[in-house]
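These notes are about the structure you will find just below.
After this line comes subunit A, so read on.
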Amino acid sequence: MSDRNGTGTAGAGPRVVAVRGGTVVDATGERRADVLVEGDRVVAVGPDLEAPRGADVLDAGGCVVAPGLVDLHTHLREPGHEEAETVETGTRAAALGGFTAVVAMPNTNPPLDSADAVRNVLELGRTAMAEVAVAGAITVGRAGERLAPMAELAALGVHLFTDDGAGVQSAGLMRRAMEYARGLDVTLAQHCEDGTLACDGAMHEGAWSSRLGIPGMPALAEEVMVARDIALARSTGARIHFLHLSTAASIDLVRRAKAEGVAVTAEAAPHHFTLTDACTAGYDPVFKVNPPLRPQDEVEAVKAGLGDGTIDAIATDHAPHAPEAKDLPFDQAPPGMLGLQTALALALTELRLPLARILALLSWQPAAIAGLDPGAGDPDTGPGSAGGHGGPVVEGSPANLCVIDPTATWTVDPFALASRSRNTPYAGRTLTGRVRHTLLRGEPVVVDAEAQR
Partner candidate 1 sequence: MPQHLLAIDDLGPDGIAEVLRVTDSFVEVGHRANPKVPALRGRTVATLFFEDSTRTRVSFETAAKRLSADVLSFAAGSSSVKKGESLRDTVETIEAMGIDAIIIRHSSSGAPTQVARWVDDTAVVNAGDGWHEHPTQALLDLYTVRQALAEAADGGTGDDGDDGTRAFKGLQVVIVGDIRHSRVARSQVAAYAALGAEVTLVAPRTLLPPSLEGWPVASVSHDLDRELVDADVVSLLRVQSERGSGEFVPSLREYTAGFGLTARRAAALKPGALILHPGPMVRGVEIASEVADLPAARITGQVSNGVAVRMAVLFLLLAQGPGEGSLHE
Partner candidate 2 sequence: MAERERSHTRPRGALFVPRAQVMSASDVQRAVTRMAHEIDERNRGLEQLVLVGLQTGGVPIARRLGTTLEEVGGTAIPVGSLDVAFYRDDIGLRPVLPEAVTDITFDLTGATVVLVDDVLFTGRTIRAALNALSEYGRAQAVQLAVMVDRGHRELPIRPDYVGKNLPTRRDEMVDVTDDGVMLGDVVNR
């Protein structure tokens, strides 16, 4: 069990890890290089480095060595729903998926709307297998009525605020939140869903919902809130980040807003570029998610948005649910799918984009949005701050890395995933691209696709 400085054995000096034979790909480009890590830092990057005696050698032959992935949107379920996931099991899944940092969503029980609640999760994250950053709630209890103590939470290092699970329904309140956030240099993130349009919808409103007799939520429910928040952001000058965008109309609004210079960013989840509402034909609640799976033309719009820079990040919206919860009738089952272990492979398998672009979407761009990139703020802020994720792999950079084998194929087995839950919609699917190793602050938390603790 190593301490935070990465000391391998007591009194033997800092741990040394040599990542050999791979190709380093980061925001600056691509080069054949070995990477030498000492303690929690990269100490050398270059071809054919010699590994010092006593070093852990990680074989990266045929692999890509990249900055660790950063997930902007993970539900760790702790506190309150530990039967579905805990910080420990969720971060284990994250590490296996190549993530060295995740942003934990605040819809826990109690919600992350107070300093104590946030401190609690940050503390649980200290010994986790990925860095846990916390997204605070925008409103108390996520009830959409009163603002949560954003300044207090920002002082603890919280950079993103969202009521995710729901959107802030009141335009007036959202405007006030944006004005307040501006003063704090934090980013508000919105789960765009107008409650009066979405109603009791359990899937996308369209041909399939009509055939299946399931109440639907129209694409409009997302679009109207995106339009509203862009207008509010333009007016207040605040930064807005849109969670899990799933419709052509929303993505189009973001495209135009960016062209105008509005400070807006957006993410999309893998299920919204790989699955359609036709999957719900058998009423299996594993395909129930919010925002819902949409028809193929919306899926194409998400892919296009990922390709042209409109969407800045792929975020998993990893949402574990215990099996009993998903064994309910479709309209009663909770929405959500697992995502941490399949996101990278799905992006590599299904998106026709260069590897560097995919890594941008999964690593350095989300790192910047989350405020987890190197040089973002004070590295000593808050517990667990490791000095950054997603940054270029150079001498002196923090050793948060993932080693990816882009050609390895594997089949998704819900029982073999690290999550406590099994609700993946990709059971039985064969994917191309697999994480071989993951280093967190220099510690190999995943070696040869196996979690080390």
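As a working rule, contacts are C-beta pairs under 8 Å (C-beta built on N, C-alpha and C of every residue); 3 or more make two chains touch, one makes a residue touch a chain; residues count from 1.
Regarding candidate selection, all candidates are chains of the complex that A comes from, given by their letters.
Quick caveat: nothing in here was measured; it's all calculated off a predicted structure.
Taking any copy into account, the candidate from 1 or 2 that touches subunit A in the complex is 1. The part of subunit A that touches candidate 1 in the complex is made up of residues 205-207, 209-216, 218, 282-284, 324, 327-332.
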